[in-house]
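Yeah, one chain of the complex is gone here, protein chain that is, but the others are all in their spots.
Letters A and B mark the chains in the order given here, with residues in each chain numbered from 1 onward.
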Amino acid sequence: MESLQLLLDGFGSALTPVNLLYALVGVTLGTLVGVLPGIGPAMTVALLLPITFTVPPASAFIMFAGIYYGGMYGGSTTSILLNTPGESSSMITALEGNKMARRGRAAQALATAAIGSFVAGTIATALLVFAAPAVVSFAISFGPEDYFALAILAFTAVSSVLSRSVVRGLASLGLGLMIGLVGIDQQTGQARLTLGIAQLLDGIDVVIVAVGLFAVGEALYVASRLRHAPPEVVPVGRAWMGRADWGRSWRPWLRGTALGFPFGALPGGGAEIPTFLSYAAEKRLARGVAREEYGKGAIEGVAGPEAANNASAAGTLVPLLTLGLPTSATAAIMLAAFQQYGLQPGPQLFDHNPALVWGMIASLFIGNTMLLVLNLPLAPVWAKLLRIPRPYLYAGIVLFAALGVYALNASAVDLVVLYLLGVLGFAMRRFGLPVAPAVIGMILGPMAEIQLRRALAIGAGDVGVLVRSPIAVVLLVLSALALLTPLFRTLLARRTGGPPLPVSRED
Amino acid sequence: MRLRILAALAALSVLAVSGCGDTGSGGGTSALRIMAPAAPGGGWDQTSRVAEQAIKSAVPDRQVEVFNVPGAGGTIGLAQLAGEKGNGDLLMTMGLVMVGAIEQNKSKVTLAETTPIAKLTEEYEIIVVPAESPLKTLADLAAAWKADPAKVSVAGGSAGGTDHIVAGLMAKAAGVDPKQVNYIAHSGGGEALNALLGNKVTIGVSGVGEFAEHVKSGKLRALGVTSAERLPDLDAPTLKEGGMDVELANWRGFVAPAGLSDADHKALTDLVTKMHDSQAWKDAVAKNGWIDSFMTGQEFAGYLKSEETRVKAIIAEMGLVS
């Protein structure tokens, strides 16, 4: 219980007025950059790094942590309201969240996202205090073969977003995999599919893909079929989650947390994969009303992924603080900030600078609470974003998309890529190709490839290495189950001659 | 509306709190721009920003601005620099990695189209094994390599980067074909560190700073360092002592566009020299664990040439360019 005492001391040092102000600035900025398409927490923290020259470390980290959590939450707002995710980790939220908004349940979707983020953030931060050593040893034991198995499992999540036509879903997946191939091959340093354009050597950033397919694609789609009659104003609805909403949200929150936290601690795990998995899991587990609503705006599909992405942010801090191991872009930049102060995160950090570390952890709890307090009342207000006249709204979205993408590399080439992806996103919407598989392919393809090749290289070419680790075997069995169960169920239904179970799909 | 108000509020509060508002235009000479040809947060970016602070403290009336042009190992920034011929108010941070990237990415622009200004810092590379590893010395490593290079997996950073070059040079020194090195590229030190701590790979190569902490805590064991002499407070032999004739520093420095007038060349050199002499620079070098290796003029130009030749040769021997 020594940790508890130290944590209380941490609260003591974090709860100064100045630090509270930094926390407030952090979560506000974080929410804001999360809302803007293309501008994410990693970039914001990087841009604010120079404040490490002037601000004491505790305050700076409190602010950075606020930006991180705020960014994870903020991305969901535009996903839900406008179908244009602000962050790649919020893309899955758009699937059900936006459909909820269109049915007049925007406020409930925003609320479940806000509360889910709070619940997940709080639980995950508590786990950071009490379970850090266990999580770290789990993360370290993960080898390339385990990552490969994990990627395979995450690919099975695709089957839950394939939409009605399997061939269209797979075509979309293929497009995503192709986008993921562009750039230098990490293992051999050879350029692939760069068409001789130097700016493509580093690959196409996931931010450009997310913003292009979603935001710019949506803007073009709207332009193509603009409703010329004034749109009926969507009722924002009651500003609070009803009893049924609570009942349907709390399990997904907890499951999302359980998925997100360990994944955040894995290098390369990222926030996207647990959101895919959470979405797929909730869809599988959905029963009754939820089952019917899935695909038309089920609250479970918002609650789970949003909890997962916030929990993963806390998970990221475990290896960062205990080992000095950055597992996400934001964490890598926070590591640079530590070094600016001459601090080396790692086992010694807890011994040498307990006040700083525990102050930061305490500030995570504070920041989380602040986010909730800030955003819950704001949910109906955000929902009014939908009242902005359409021409201004979409012009603004494209403006921020261009800003965020340009700010990545200060490169006009990126803007052209953004436009081309926008055209692709438009065509996909127009002709009913689901967008989600493309995004999943783009994120998972490179991971599957690199980890498979690493595993085989380390095993000196022996294919057996892929199933030598128990973690990998478990993950592969889970993937097989995820793929085969629905198939099996359909077959069984046909065999018995009875009406197919409620899995009814048209073709 | 609310969005903008919120945005303005947030921005204002950041400015107010950090007290680093803009100073507005004006000042003695034209503003100096330092290009970091990498994304914010990396080594070149850090060097550039430290330099910005040091110049501001050494020459208070000079305006300095850092900007990032990330991509392709710095070669995109290099191409942009080449387009600024004769611009005496522009510096670009660069280093050993760029020399390799130019070769590997078949960049059309090379360092011949720049004016070398100064070498600033060095960081050495360290070779480590997991604590449980049976390899105790560099001789053990050489023996294992000779027995079967495929069984020695080497974790490090990007293919063709400093870590990979070190591994190639070491293999060569141990009498193994550099092409046979089983190099496992990782993105950033974090991933490679994870593979080492999890005992998934045989050895790891990276900057001393990345692994030093873990060597001290006993989770990793250092087999050697790439410096000419042993490093203070790190119990590891040099590669030379261990029988591998390899010495390599991951250096960083400044270059300016080609076609500078002699006056501009001298002014930039003087400015960088003043920066190097400032206390702010010395403090930052110490804090970041860099090694001061200041070098200007012809000396640096010559050094650059010899590094280019060496890197070109080893990258070709490792089969990284076709």
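Just so we're on the same page, a residue touches a chain if its C-beta (ideal position, glycine included) is under 8 Å from a C-beta of that chain, and two chains touch if they have at least 3 such contacts.
Definition applied: contacts and distances are computed from a predicted model.
Asker: Can you pick, from "SAM-dependent methyltransferase", "Membrane protein", "Uptake hydrogenase small subunit" or "Nitric-oxide reductase large subunit", the UniProt protein name of the chain not displayed?
Answerer: Of the names offered in "SAM-dependent methyltransferase", "Membrane protein", "Uptake hydrogenase small subunit" or "Nitric-oxide reductase large subunit", the one UniProt assigns to the missing chain is "Membrane protein".
Asker: Please pick, from A:Met241, A:Ala281, A:Leu349 or A:Ala457, the residue that touches the omitted chain in the full complex.
Answerer: Checking the options A:Met241, A:Ala281, A:Leu349 or A:Ala457, the one contacting the hidden chain is A:Ala457.
Asker: One chain isn't shown here. Among B:Ala131, B:Ala150, B:Leu234 or B:Ala258, which residue touches it?
Answerer: Result: among the candidates, B:Ala150 touches the missing chain.
Asker: Among A:Leu15, A:Ala131 or A:Ala410, which residue is in touch with the absent chain?
Answerer: A:Ala410
Asker: Please identify which residue in A:Leu21, A:Val222, A:Val381 or A:Leu483 touches the non-displayed chain.
Answerer: Selected residue, touching the omitted chain: A:Val222.
Asker: In the complete complex, the non-displayed chain touches which residues of chain A?
Answerer: 44, 47-48, 50, 83, 102, 163-165, 167-168, 170-171, 174-175, 177-178, 181, 185, 187-193, 195, 216, 218-229, 231, 234, 389-392, 394-396, 398-400, 402-403, 406-407, 410, 412, 415-416, 419, 422-423, 426-433, 445, 449, 452-453, 455-457, 459-461
One rule holds in what follows: only the chains that are shown with their structure count from here on.
Asker: Taking the mean of the C-alpha atoms as each chain's centre, how many Å separate chain A from chain B?
Answerer: Distance between chain centres, rounded to whole Å: 31 Å.
Asker: Considering the complex alone, what residue numbers of chain B touch chain A?
Answerer: Per the stated touch rule, the residues are 2-3, 6-7, 9-10, 13-14, 17-20, 39-42, 46, 49, 53, 67-73, 75-76, 79, 104-105, 107, 148, 150-151, 153, 158-160, 182, 184-185, 187-188, 190-191, 193-195, 197-198, 200-201, 209, 213-214, 217, 287-288, 320.
Asker: Would you pull the chain A residues touching chain B in the complex into a rising list?
Answerer: 21-22, 24-25, 28-29, 32, 35, 43, 46-51, 53-55, 139-144, 184-189, 191, 198-199, 201-202, 267-268, 319, 323-327, 332-333, 335-336, 339-340, 342, 344, 346-348, 381, 385, 408-411, 454, 457-458, 460-461
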